[in-house]
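All protein chains of the complex are present and in place, except for one that has been dropped.
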Amino acid sequence: MSATVSDVAGWWATSICRMEPGIVELRGIPVQNLIGSTSLAATIWLMTRGALPDPREAALLEAALVASVDHGPQAPSIAIARMAVTCGIGLNNAIASGVNALGDVHGGAGEQCVELLNEIVDRESGGLSLPDAATAVLAEHRAKSRYIPGFGHRFHPVDPRRDPLLALVDQAVTDGVVAGRHARAARAIEAALDPVPMNIDGATAVIYAELGFPPPLARGLFVLSRSVGILAHAWEESTEGRRNKGPIPPSILPTYRGHTPAPGPPTQTQPKPPE
Amino acid sequence: MSATVSDVAGWWATSICRMEPGIVELRGIPVQNLIGSTSLAATIWLMTRGALPDPREAALLEAALVASVDHGPQAPSIAIARMAVTCGIGLNNAIASGVNALGDVHGGAGEQCVELLNEIVDRESGGLSLPDAATAVLAEHRAKSRYIPGFGHRFHPVDPRRDPLLALVDQAVTDGVVAGRHARAARAIEAALDPVPMNIDGATAVIYAELGFPPPLARGLFVLSRSVGILAHAWEESTEGRRNKGPIPPSILPTYRGHTPAPGPPTQTQPKPPE
Amino acid sequence: MSATVSDVAGWWATSICRMEPGIVELRGIPVQNLIGSTSLAATIWLMTRGALPDPREAALLEAALVASVDHGPQAPSIAIARMAVTCGIGLNNAIASGVNALGDVHGGAGEQCVELLNEIVDRESGGLSLPDAATAVLAEHRAKSRYIPGFGHRFHPVDPRRDPLLALVDQAVTDGVVAGRHARAARAIEAALDPVPMNIDGATAVIYAELGFPPPLARGLFVLSRSVGILAHAWEESTEGRRNKGPIPPSILPTYRGHTPAPGPPTQTQPKPPE
Partner (left out) sequence: MSATVSDVAGWWATSICRMEPGIVELRGIPVQNLIGSTSLAATIWLMTRGALPDPREAALLEAALVASVDHGPQAPSIAIARMAVTCGIGLNNAIASGVNALGDVHGGAGEQCVELLNEIVDRESGGLSLPDAATAVLAEHRAKSRYIPGFGHRFHPVDPRRDPLLALVDQAVTDGVVAGRHARAARAIEAALDPVPMNIDGATAVIYAELGFPPPLARGLFVLSRSVGILAHAWEESTEGRRNKGPIPPSILPTYRGHTPAPGPPTQTQPKPPE
């Protein structure tokens, strides 16, 4: 089975971008038709969903993207990028080291919360009452993990980003932009967890779920949003002239909790294997 | 010299984000005041520059960010992310591997072009005519490299993104939003290089330079823009079910150009050092 | 609850390395006692396990590390690093983009295979016959995934690395260095899957499991091993002068499978949200 050149072209087939000499089309739209007429948020929607959004959908997406850009240097992704940029690498590399850390725990809560919300909405569609659906889904989740993604925060008793985001969702429901079922599901979780409040991951998950983004894209969208903060912090750090910035001031030495060397000659060492 | 806890807090000092229980402020603005009222592009400006832009400045920035989101799988950053996501890692990790490749050659042309434009504008301010300034700066650059960043393209005889971006800059000059000196410097380079045209890196560099972004941020802004395309491609690839996608179809084996093994017993191998 | 400086030192506590002015100790051994007397493989064991290995244990580990260094540019990790280094980033960055792709699918088979082998050995200890234990564990695994980690290969009918690695394990069993239960478990899987043979991930998993490495370290050790090949390929590519190497020759354009632009004016575009 030998491949042909068209197999090679097909190996990299895509429906996102058509690029030929003199032509760049994104999802079938010549890029020149987007420049100056389409917002970055609407372009993010176009690229990930395949068509342009309604302006009010784009506005809701944009609010979620703006809300998550930064949470300060206590976030590992931010601290990593700040340390990395002092090591003599480019801003793109420092951003990469930071974005790379937006994993299941640091950047996955939104994705996991969308899955929970979808599951609750499905149960409700199946005939359960919303409170019963939320209780059932929470119980099943708790059997797997003690963390409820999108609820509670180690720093904030109340997350200042929750209310304005939910207010925008409620308005969008009133305007008929979104159905509001995921927002109600999230509030049902909040009621069941009372007094543990919804956090930024929960509030943005409501928006992404209401807008129909698949769960993994909730993480992808968070990556785009947090990349803004990561860039800003890496840039600020790069202007301060530190070299090889460690996590704590150099005069503080990490506690050593291991063995202490045996006294006398290094009898605990040994020759390499006589191969 | 022993550090105190306030030295530790100061080690991570920042002017970007104030985070305290119940409080998230970005550049001195409570995040809740940004949600729903400020565009993602304006937020990028706020985070990297320290204050909100004029709406027309934000519009110009947004056009440049939209223009660079994608150029298809022939771009290493896109191909890398598509391959990476088939290896069993998260979208954040695949994006990181791709963004990491936006180095001096793949992602640095905008930064380098802003430096060229700034240098030409400085020479002009110093009394040189614009053509003479461009010629002098180009000559000095050519002594270091044969590549003029921001001009010429291996695929496009004319880059379809050039004209609409420059048209927006010209309108902004007319409207008094930007001064237009960097745009004129870029056109002076284009005239000197004729028929080699300005490319997307050059056209966006004009915008970033006109808006006053320092050269390294031109790369940083490109990272934010291209991350959109990288996400879209990694997501598309992840939905196609490939595992360990190589660069070419598996039936095509890379050409081997090295030694051929000596016949007979493996006399060319040798024992490990008898240490 | 305010932290003290010793809390800060404790935040970074480690039992791996003691570093003070004039002192570098690894797992309680002054580094100068390791230099020149201890092999890299034995040092890898020391750092990950906490004490130096028996020379014959180190020899077995070293054989597995040598076996996995490279499998050519069809491996995404290798192709990624080769493309990345042509983008104007450092060897460390190119290696990082490649290593980053050694995820569950590309680099996790060894880890998953160690888990399977441990499970089979546990069932056997519980009283099942080895064939029954293997059959039961395989059935449970198949219920979750159609891929049996460590067995079968898309390129090799027989993996040339299997036999020499298993021969070293058998010798180590004869010498009383390892117990051989995981090797027998792997052969029981091979018998059950006949004619699908054990591959490099399976053969190295046998060694790592026999030597008592926890499953996640099987991936970690593979990362160290494959990093050698990634470095070699990134270095070779960097000497060939390509810039922005795409996955296929530039004259081959990826197949476009998406929408075609609507004719006439760009009515498919739309203004940005009028917020």
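The first chain written gets the first letter, and so on, giving A, B and C; residue counts start at 1 in each chain.
The criterion applied here is as follows: a contact is a pair of C-beta atoms (placed from the backbone, for glycine too) under 8 Å apart; a residue touches a chain by one contact, two chains touch by 3 or more.
If you're wondering where the values come from, they're calculated on a predicted model, not measured in any experiment.
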item	value
Sole residue of B:S68, B:T86 or B:N100 that reaches the chain not shown, by the stated touch rule	B:N100
Residue of B:T174, B:T239 or B:T255 in touch with the missing chain, whole complex considered	B:T255
Touch with the omitted chain, as defined above, among A:G28, A:G107, A:G202 or A:P216	A:G107
Residue, one of A:R56, A:H141, A:R161 or A:K245, that touches the chain absent here	A:K245
Chain not shown: contacting residue from A:L46, A:I80 or A:V137	A:I80
Touching residues (missing chain, whole complex) on chain A	2-5, 8, 37, 39, 72-77, 79-80, 83-84, 86-89, 93, 96-98, 100-108, 154-155, 243-248, 250, 253-254, 272, 275
Absent-chain interface as seen on chain C, which is shown	1-3, 7-8, 11-12, 14-24, 26, 30-32, 34-36, 38-41, 43-44, 47-48, 59, 62-63, 65-67, 69-74, 79, 82, 90-93, 95-97, 99-104, 107-108, 155-158, 160-161, 163-165, 167-168, 216-217, 219-220, 223-225, 227-229, 231-236, 238, 248-249, 251-252, 271-275
Those residues of chain B which, in the complete complex, touch the missing chain	5-6, 8-20, 25, 27-30, 33-34, 37-39, 41-42, 50, 52, 55-56, 58-59, 62, 89-90, 92-93, 96-97, 100, 247-248, 252-262, 266, 268-275
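One rule holds for everything that comes next: only the chains that are shown with their structure count from here on.
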item	value
Chain whose mean Cα position lies farthest from chain C	B
Angle (degrees, nearest 5) of the CA superposition of chain A onto chain C	180
Interchain centroid distance [CA atoms averaged], chain A/chain C, Å	26
Interchain centroid distance [CA atoms averaged], chain B/chain C, Å	31
Residues of chain A whose C-beta touches two or more other chains	8, 11-12, 14-20, 30, 34, 38-39, 41, 59, 62, 90, 92-93, 96-97, 100, 248, 252, 271-275
